[in-house]
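Yeah, one chain of the complex is gone here, protein chain that is, but the others are all in their spots.
In order of appearance the chains are A and B, and numbering begins at 1 in each one.
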Amino acid sequence: MSGWWIMLTGSLVAISCGILGCFLVLRRLAMVGDAISHAILPGIVIAYLLSGSRDSLVMLFGAALIGLVTVFLIQWFQNSGIPSDASIGVVFTALFSVGVILVSLYTRQIDLDLDCVLFGEIAFVPFDRLIVGSVDIGPRAFWGLLLCFLLVATIITLFYKQFKLCSFDPALAAALGIPVAFFHYVLMGLVSVTTVASFESVGAILVVGLLVVPPATAYLLTDRLHVMILLSAFIGVLSTVLGYYVAYWLDASIAGCMVAVAGVLFVLAFLFSPKHGLMGRRKRLAKRMAVTV
Amino acid sequence: MIEMLLYDPNVRWVVMASLLLGLSGGVLGSFAFLRKQSLMGDVLAHAALPGICIAFMLTGTRSMLWFMIGAAIAGMLATFGIGFITRHSRIKQDAALAMSLSVFFSVGVVLLTHIQHHVRGNQSGLDTFLFGQAAAMTMSDVYLLATVALILIAACALFFKEFKLISFDPEFAKGIGLPVAALEQFLMFLIVIAVIVGIQAVGVVLMAALLIIPAVTARYWTDHLGHMVVIAGAIGAFSGFSGTILSTLAHHLPTGPLTVLSATFLFALSLILSPKRGLVGKWLSRRKARMLLVASDHLEQERAFVRGGG
Partner (left out) sequence: MIQSKAPLKVTDLSVSYHDKPVLEHISFEVPEGKLIGIVGPNGAGKSTLIKSVLELVPRLKGEVTFWGQPYKRVQKRIGYVPQRESVDWDFPTNALDVVMMGRYGHLGWFRRPGKEERRLALESLRMVGMEAYSDRQISQLSGGQQQRVFLARALVQDARIYFMDEPFVGVDAATEKAIITLLNDLKRQGKTVLVVHHDLSTVKEYFDWTMLLNVRLHAFGPTDEVFTPSLLKKTYGGRLTILEQEGKMSLLTN
């Protein structure tokens, strides 16, 4: 039973990340996802200090806010002439340092295990139950992540065309009157919220894996954006389920195994994808050579 | 207080080692910055984890030398993977970086948890790996760190000319017969080494910071590569120095974040104050542009006047 809850919760993380990650990968913002996942640490700590609990809306908003600050700072430094990778690096390492120092300073007041924030412990998910009235309706993390998934799915579905055009051709989007910056921040806000919602289960650092690896795998398998998004979510779920069993078998971190399995799936797609894989490319090249000869 | 601390030979060595580490981070980071590979340090630092774990599993000891070898192999594999993926598929650089970072790291986490569950005794905790604890280093670690940092700096001094060229204009470097690919690999190798010795002292994420922030900060003050390398090295050294001192003064506070925040402080100062690129400087130049515009408006009117009232 608890295994089911773990896989279900993990799948919700994987689906939300899989959807958002497609836009990150296509807009070349993969490392911004990495930056956000590190940078929200001070947000989590401050919100925790203020609210005194770890599953509050304050926490969610606190971290989402820091996520947006991160994106804003990166953008600002970039506009002032610092190369994008360096701006990303400066912002997230600095914020992460602040977070680590806050944790060290208030280590007595907060019962936040840094390991747990960064790597998560999805194995504990089933034990923290949500009880409504006197009925136990399942793990708290599950409901939180379900809410997060619904938020992501609703917003992306409603504004699919805007997100698509902003990713493909921001100049045209702006010329057509679509508020490009607004949608950029909405996307990044969703990434932050998802990261916060998932940090207890898969951990902040491994969220990056689920944000990038399944979308990149899907990117090698299709030429249509909506198919890519669905595939990416599916690959995420597959990684979760397989990862769970691998972790059981190796007696090791479940979240780690989920991302490692996603990595294996990527390598398979990279080698064998008929359209964009290594083999496919070779074959097409050979065919072309044969034709020209 | 600080003098007293520095009388303690142990503390003196630790401070010295952090200072040298910061110095080499700043120097190497300058080249990485110019080659638009600032985040490589971040990736390499994360990718080192499985290498370290495998080294531990194979040797069963916490030997820094074996850790370095394991981490170097993992790091080189990660860089190779990134290059291979971007060359042979439509995946772009950023996604390739993020993927190898997270996949290598998660493999590391898997191995580490496996070790923690199965191997008894002397094991390296994730905490020290992630955040570093300069105070927890043994003296032999410190000597090794200092030596390696010195070697890195010496290598950069020796190959300064070559690194400058491959950072600035690899095509031209190829044209005059430099072995560009080999030099790029060599520079990457030096960065790997810096990251690995740094992990012990300041931890994964924050070692990445030492490769980025001093270089970016230095860029605010000069357009000359030679000067930039020196300034970045100085900023890195200062950050390492003050981070270690602060960490020794305030117990329980880890060295890494304090080092990074020292560097960030200098960055923020430069961001505001640098005469050419800082906020103040920008504001002045923007104002100058407006003034020039107004001045040329007047000139235009005068010309029109001279031409005959146009």
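Operating definition for what follows: a residue touches a chain if its C-beta (ideal position, glycine included) is under 8 Å from a C-beta of that chain, and two chains touch if they have at least 3 such contacts.
The structure displayed is predicted, hence computed values, not measured ones.
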From the listed residues A:37, A:167, A:217 or A:273, report the one that touches the chain absent from this view. A:167
Out of A:50, A:150, A:176 or A:286, which is the one that touches the chain we can't see? A:176
Touching the absent chain when the full complex is considered, from B:12, B:227 or B:290: B:290
In terms of residues, what is the contact footprint of the unshown chain on chain A? 26, 28, 158-162, 164-165, 167-169, 171-178, 219, 222-225, 227-228
For the chain that got dropped from the picture, name the residues of chain B it touches. 90, 282, 285-286, 288-290, 292-293, 296-297, 300
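As a working rule, only the chains that are shown with their structure count from here on.
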Taking each chain's centre as its mean C-alpha position, how far apart are chain A and chain B in Å? 25
Show me the residue ranges of chain B that touch chain A in the complex, using the header's touch definition. 33, 36-39, 41-42, 46, 85, 88-95, 97-99, 101-103, 105-114, 117-118, 126-127, 130-131, 205-206, 208-209, 211-213, 215-216, 219, 252-254, 256-258, 260-261, 264, 267, 271, 277, 282
For chain A, which residues are in contact with chain B within the complex? 25, 28-31, 33-34, 38, 80-83, 85-90, 92-94, 96-98, 100-101, 104-105, 107, 114-115, 118-119, 205-206, 208-209, 211-213, 215-216, 219-220, 247, 250-253, 255-260, 262-263, 266, 270, 276-278, 281
